[in-house]
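See structure below.
With one protein chain withheld, the remaining protein chains of the complex are depicted in position.
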Amino acid sequence: MQSNPVEVAPWGDRISSKSGSPSHTAAVLQHLWQFVRHKPLGALGGFIVLVLLTLALFAPWIAPYKYDETIPGGRMKAPGAQFWMGTDNLGRDVFSRVVYGASVSVTVGFGAVLLANVLAALIGVTSGYFGGAYDICVQRVVDAWQSFPFLVVILSMMAVLGPGLLNLVLALGVLGAAAGSRVVRGATISVMQNTYVEAARALGAGHLRIMLCYLLPNVAATIIILATIGLGAAILAESALSFLGFGVPPPYPSWGAMLSGSGRSFMYRAPWMAIWPGAAISLAVFGFNMLGDALRDVLDPRLRGGGGRPVS
Amino acid sequence: MDQPASSLTRRDLLKLGGAALAVGATGAVTAPPAALAQTPKRGGTFRLRSHVAPVHFDPHQTIAFSTMIPLSFAYSRLVKVKGGSAVVPGTQPVESDLAESWERQGDTVYVFKLKKGVRWHNKPPVNGRELTAEDVKYTYERFLTIKGNPNKTVLGMVDKVEAPDKYTVKFTLSEPNAWFIDRLASTTTWIVARECVEQFGDLKKPESVVGTGPWMFQRYEPNVRMSFTRHPSYFVPGLPHADGVEITLSPDPAAGFAAFLSGEYDFGPEYGMVVRRSDLDVAQSRIKDLGTRDYIVLFGGYTAMKIDQEPFKDVRVRRAFGMSDNWKETLETNAWSMGKGAPNPLIPATLKDWSIPIGQLPPEGRQLYEFDPKGAKKLLADAGYPNGLKVPVETTPGYGPDWMDAVQVALRNWKLAGIEGDLKLKEYGAFVSSAIFGKFDKMMLTLRGVTTDPDSYFVPYMPGEPLNSSGVNDPKLTEMIKLQRRTFDEKKRRDIVWDIQRYVSQTVYYGYGPSVSAVGAWMPYVKNFGPNIGHDYGGRLMGAWLDK
Partner (left out) sequence: MKRYVFRRLLVAIPSLLIASLIVFSLPRLLPGDVVQLMLEEKAYGKDLDDLRAKLGLNRPMYIQYVEWLGQVARGDLGESLWTRRPVLEELARRLPISLELGVLALAFAIVIAVPIGVVAAIRQDTLADYAMRSMAILGLSVPGFWIATLCVLLPAIWWGWSPPIQFTAFSVSPWAHFAQFLLPAFILGIASAAAIMRLTRGTLLEVLRQDYVRTAWAKGLRERVVVLKHSLKNALIPVVTVLGIQVAQILGGTVIFESIFGLPGMGRFLFDAINQRDYPVIQGVNLLIVSVVVLMNLIVDAFYAFLDPRIRY
């Protein structure tokens, strides 16, 4: 298997996929530092995402209380020393719920995006590779599917599947797949122009091998960018669905449900019930989008530098 | 067979954010204000909000409150519920509307004498002619025979309607029913005109809303607003005082409240002309001298169980569930009640003439309303579940986030008694068309409380009724229910109704959650208005006026 074709980073180093060299960690750290310096917004986004993931993975250790634990006599307490973000109308600690909510959002986001991108890759790569009648048919279906406004499909699917975390992931994933598959298909087609693909075929490489070893890795960059932005979109979608009554049902604490549910009812009396989850959603989506944008800049050579006067 | 006098569907309760929990028994009802000595002022327009658009306007083809509320301004019936600030909310005192007088002859015959000179609205095709007994006869024949009338059972006991002369109507019932008059006062029994049905085919279109009520339906802008204008020849001289009524359709509660604060509505924006108690401070600080009156609402949580299967076969298990419920906490965590409300026996506590005070229940019944997880645990052990039990619980998030909060509270409290509830959620439409009719696994939680006559709350206990979700078949109970229908003496009937509630509190075929105490609210310049349960907005507003 040939080494993956490399992309040239703006600072001129080659991002090597080989491991084992003695200064490997040092090299990675140096690349990271370069990334932070050249793409500070992306680094900020990345940091936010990191915090989010930490909260999500280590929620039971970080959160002082369980998400459905009622503190006796502690209803609707304003933020203070004991409850950093206050408590809600049921007497639950908002900070703990926000932390656990990170797990929920990450689960929904990653689950949906994983599903969407697996499907998108499947459809997009095969469609772009095989072309012909298969491509035309698949594209018609994708066209038809994509013409439906997001809300209609989601609502219908949720009504069919019923409320539930898993069902939400399924619905969001299937929806995201349609749009993503087009982008992947486009990327696949452009990668296929490359001579090494022709060469591989001439050497007798089978379809599967070509798709898996040559097309997929090069389309990976596109997929990663889709994924990061998709994560933000999934979190926003969940909150919108919560508003309409179709989000993640209890007992899981989802930021969307906290924001649009009792948080909304008590917005004047206990604004902290809505403000913190709202801020969490905004920050998470912001982070994912920033990271995704920076990644796109780095991974897509056409978008680097020279927007103003030409560099000598 | 028997149906509620007026109905708010569960669908509609959805929009109310599933508030209903808890009704408090403590004298939460404030005494009505002193009789008004002011003279009514003529003029002005009442402005209200409704959060659900009416599907159509035919009262014989829907039970939705979104239809009945606007119709209550334009139609009349034989008898109505009194309105005005002197009426204690929760009571349903009946007074005459179109009927001048009535009497019961024997057990099953009622004769009504109509008022003379009652004029229909001067709109085509009726054109202001006089109302006669023929109209009444026509209405009820259509009511009872038309296909697809979900309200039919309200008057299911009526055998025939006759109009012996121009101003006399005679009803013959197939069996005695002491609630008949109350049924006639419901918000489904409006008198309609034959010409409208003949001209329009049905009464669904807004143009077909021609009645004898205090206001005339003037303009309908779908999903935007409904406007009514004063009926100049209304049969009660001097009424109505206001020249018009305007109902704005606005689905979002936050927007509705904002509009209320900016003075765009004259009455509280939520159903029943209420304001959420959690918003009351803001409302009172923004609107000086805001008129308010607390009242306990009709709806509350409602639990059905499969009593012919394990584990609910054993009454001790059913009792344990009741004892591990903390209705006080449910009230305290709810935005509408903020702690105020009352627990419900079988008859919702707001129907104070018929609902039994909790203190009057037998000991096992009272226990249901005391939060006692230890006692519940012991009962479960006695019944053969020393290690607690796990039970699938079905409900729907479609009632709103307030409802889901209440469910969470319930589940958590059950845990203290060793009961683990396995929550199974269904989408609203799916839930309503299955679980309510009995298609659920072991236990389901929902809301009830749409109808204002107590007899309708016995329906789930009668074998053969589609709404008998628990599958109750208790001949002694059935007999008691039938007996009170035959008992015309009110005091004796109340004794039987109380006995039924006592009995039911020992057998625990269903569980009842509390009802919130809501805050009816109105602008300081609205006079002689008193909020009450039920959809009869028109009845409550016809005697009110605007002093500005």
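We call the chains A and B, going by the order they appear; numbering starts again at 1 in every chain.
One rule holds in what follows: contacts are C-beta pairs under 8 Å (C-beta built on N, C-alpha and C of every residue); 3 or more make two chains touch, one makes a residue touch a chain.
All of these numbers come straight from a predicted model, not from anything done at the bench.
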Given B:I181, B:A430 or B:I496, the one touching the chain that is not displayed: B:A430
Touch criterion as defined above, residue of B:S174, B:S262 or B:Q309 at the omitted chain: B:S262
Contact residue for the chain not shown (choose from B:P124, B:P232, B:P251 or B:G384): B:P251
Which of B:K204, B:K328 or B:K378 contacts the chain that the document leaves out: B:K204
On subunit A, residues whose C-beta touches the chain left out of the figure: 38-41, 136, 140-141, 143-152, 155-156, 159-160, 162, 232, 236, 239-240, 243-244, 256, 259-260, 264, 267-268, 274, 278, 281-286, 289-290, 293, 296, 302-303, 305-310
Residues of subunit B (touch criterion as defined above) contacting the omitted chain: 3, 9-11, 55-56, 63, 147-148, 150-153, 204, 221-225, 248-252, 254-259, 261-264, 282, 286, 427-434, 436-437, 466-467
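Methods note: only the chains that are shown with their structure count from here on.
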Separation of mean Cα positions, subunit B and subunit A [Å, integer]: 47
Subunit B contact footprint on subunit A (complex, rising order): 68, 70, 75, 89-91, 158-159, 162-164, 245, 249-251, 257, 260-262, 264-269
For the subunit B and subunit A complex, residues of the former touching the latter: 17, 254, 276, 278-279, 281-282, 332-335, 396-398, 400-402, 404-405, 407-409, 411-412, 423, 425-430
